[in-house]
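As you look at this complex, bear in mind that one protein chain is not there, while each of the others sits in place.
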C-alpha cells in the first residue's frame, strides 16, 4: 500500500539559448533569448513506475524551441512563448499545461544599421506564458535594473524596540536592483488581439524608472508602490505587478575617526560605502482595484 | 481616487551572516548561518503615504538576529528560526507573520577536537520557519547536493512527435544537483515537543542519497519519487517534500569521427561530455497520503 | 637552518566599494568604484616571525581609500589610483611599491540633470596604477564588453590533423566578451602632465568597438590585432594592449533532422544555439613598434 502520493509536478528543458538573426539587406536584426519549458499533465506513471509513455522528452522540447524560432519567428518574447505554450498542450493529449519562461538580452547597434552589435548589459527582460488549454496567462517582467537616487530619500518615524539602534535620517541614498513581474489581463481569447508586447514592455520600464526618479521617498515601500501604480495606470492591460527590491545600503562613511567631516551636502561631496550583505528586502504586489492576485510572493526566474 | 491597492507584501533584512563559536575548553563548536527575515502585517501606510510608524526597521531585525544568537544560542537552524519568528510576531502588535529563512554551511574539523575547521563544501542546509501568531510551519531542506550514477539508468519508450530526434538508451549517466524542501507536521503546539532537527536532517539527507543510489532508474522522475517516498516513510513528522532536479546531461562523446569507439562498457572506460545548458528540469511534490500541499511549486532560497 | 625563503609578496585590502556623490546645485555627479590596494616592501619579518612592525594594517589602507575619496576627490579612476599609490610609498618607509586596482561602474541619468541614475550595465572600466617610488605605471582597461557580428566572419584554410572534424565556414557569427588592458607611456615625471584619462578611455572603447564592427574577419586573431592597432594608432600615449577574447560560439542549428532548412541567409532568418562551454580563448599583446611588453599574459582583475 503506497504511503505517498504525487502532488504538483512539472518537467521540461531549461535554459535553451536561442539567437535568431534576420537579414534585411545589409541590416540585420537580432533576438537573443534564454527559453525554459515546463510541462504538466498526466504524468503519474513516470513517477510511480518509470513508464515514459506519456513523456515527451525534454530533448524534444528543446528541439521545438529552436524549430519554432525558425518556423514562427520571434515577434517578441511574449509572442514566441505563447506559440510554444499552445503547441505543447495542443500537440500532446496528455499534456494539460505548458509554462514557457523567457529571458531576453538586449543589443545596441555599433555605428548605424548593419550587422554589428554590443550588448546593452542593462536589465534582463522576462516573459512567462502559461497555457492550460483554455486561457493564456502572460506575465512580463524584468530583473537587474539597478537604480539609485543620491538624495530625495528619508527614513524616520519608525517603530523601535530593544534592538533598534539605527539613527533616523532625512537625506540618504536610495538604491535597488529592480526585479518586477506584471500580469496582463489578455487571456488569448480568439477575438481578442494580443497587446503590442514590445511597446508595453518599453512603457513599463519607462514608468518604473520615472516613478523611481520622481518620487520623494519616505520609504522604499512608498517608492515601490508608486512604481507599481504608474505601470498599472499607464497600461490598461496590466492587472497586477509584483516587486522584489533589495535595499542596497550606501552608508555615509564616518570620518571623524580620522579628523574629517563627511557630510551629505558638503561642497566637495560625500563618500559612501556600498555594502553587500545584509540588505533590506522589500516585496509587494500592487493590484488594479478589483484584480485577482496570482503572481507568487517569491519571484523566480527560470 | 486610488486605482490600485496593496496586495501581499513582506519586508525584512536578507542574508545576515552569523557565525557562533562556543568553547568547551579547548574544543570549539561552530555554527555558520545566513539568516533572512521577512515580516508581514499592518503595512498599508508605509506603502501608501510613506509613514513608517508600523515599520520595525530592517536594521533592527538584523540586530535581533545577532543578539538572539548570543541570548538564545543556535541549537539548530530550525530552532533558531523558530525563536526569531515567534519574537517578531509577539514583540510588535502590527506584525502578524514572520518568516525566517536560514542557510547553514557545514564545517569539518582539521585533525581532532580543537579550534580548526575546514568547510565541507558539500550541500547547503536550509530551514524556513513561518509563524502567524497561531501555528509554526517548519520547512527543512538542502540545495547543491550533486550526485551521479554512472550506470543503472535508462531512458526509452517515450512519446514522440515531429521534433523528436533523441535516441533511446539503456545505459546512461544520471546526475543532478538535488534541491529539496520538506515540510514538517509539527506546528509548535504548547504540549508538543519539537523534533530533533539535526537528527531529522541527517536522516533525510541519508535517505535521499541512498534512494538515489539504490533506485534502478527508468526516468529521473521515478528516482525523484523514490527519494521523496523514502524521506516520508522514514520520518513520521514529514508531511510533504518537493524536489527541483536539473538533469545534468553527460553525453557519450561520438568518437567515430576520429576512428575510435567510445562505448559505455568498454574495458578502458567511456568518455562523456558534461554539458551546462540546456538541462532537463524535473520538479515534483511527494505527499504523505492525505497531507496538504503547501510548498510552492517554484523553490526559492532567500 | 631555514630550507625556504620568501619570494615576491604583496598584501592589502581588496574590493573597497566607494561611492562618491558631488552636488552641483540640484545636479548630482556620481563615481562608483571598487578599489583594491596591494603593497610590497620590507615584509620579511611578518612572514618569518609574525612581527607586524612593518605592516600598515589592511584596515588602514581601506580607511585611506575612503578618506582620499573625500580629501582628494575622484577626478578619474586613474587619477585616484595614482594619488593613492604615491601616498602609500611616500607615507611608509618600508613600503616600496603600491599597486592600486580600480573597477568602475558607469551610471546614466534617468531623465535630465538631477539626482536619479540607472546603471548602464555595459562594460566595467578598469584601471591599475603601480608606483615603485620612481615611476608611475598606468594600465587602463575594460572587461565584459559583449560584442557580436552576425556576418562578415569566415573560418577556413586551417591546419588539420586526425582529430579535426570542424567544417570550414564562410559566414559565421563572431561574438566575444572583450577583456582588454592597455599600458600608458606616461610615467608621472614631474614636468609631464597626465593624460585626460576619461577622454583616453572613451577613445579606446570607441576604437575597439569600431574596429570590431569594421573588420571583415578571417579569424578572431585578425580582428583582435586590428582592435589593438586602432587603439595604439589613435592614442600616442598607449604603448601596448593585451586582449583576452573568448570565442563565444554560436552554432547554426541543424534542422534537417526535423525537415527544416536553417540557412544563414534565408529570408526568414537563421537560428543559432549560443553555447557556454567550451569556448575558444584568443589572447595576445599588440605593441607599439619598439615598446616593451609589460602586461602579464594572463589578465586578472582584482
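The letters A, B and C name the chains in turn, as written, and every chain counts its residues from 1.
In the analysis below, a residue touches a chain if its C-beta (ideal position, glycine included) is under 8 Å from a C-beta of that chain, and two chains touch if they have at least 3 such contacts.
Since the structure is predicted, the reported quantities are computational estimates derived from the model, not experimental observations.
Asks: Quick one: which of B:45, B:78 or B:123 touches the chain that's been left out?
Replies: The one listed residue touching the chain not shown is B:123.
Asks: Even though one chain is hidden, which residues of chain B still touch it in the full complex?
Replies: Where chain B meets the chain not shown: residues 17-23, 28-30, 32, 63, 66-67, 69-71, 73, 107, 110-111, 114-123, 144-152, 173, 209-210, 212-213, 250, 253, 255, 257-258, 260, 262, 265, 267-276.
Asks: Please identify, in ascending order, the residues of chain C that touch the omitted chain?
Replies: Interface with the chain not displayed, on the chain C side: 2-17, 36, 38, 43, 46-60, 62-64, 67, 91-92, 94, 155-161, 163-166, 217-219, 221-222, 224-225, 228-229, 232-233, 240, 242, 246-247, 277-289, 293, 296-300, 302.
Asks: So that we can see where the missing chain sits, which residues of chain A does it touch?
Replies: Missing-chain contacts on chain A: residues 162-163, 165, 257-259, 276-277.
By our rule, only the chains that are shown with their structure count from here on.
Asks: Taking every chain's C-alpha mean, which one sits closest to the mean of all protein C-alpha atoms?
Replies: A
Asks: Measuring centre to centre with CA averages, how many angstrom lie between chain A and chain B?
Replies: Measuring from centre to centre gives 23 Å for this pair.
Asks: Find the geometric centre of each of chain A and chain C from their Cα atoms only, then give the gap between the two centres in Å, rounded to an integer.
Replies: One centre to the other, that is 30 Å.
Asks: Taking the mean of the CA coordinates per chain, how far is chain B from chain C in Å?
Replies: Going by mean C-alpha positions, chain B sits 38 Å from chain C.
Asks: Multi-chain contacts in chain A: which residues touch at least two other chains?
Replies: Only 16-17, 63, 67 qualify.
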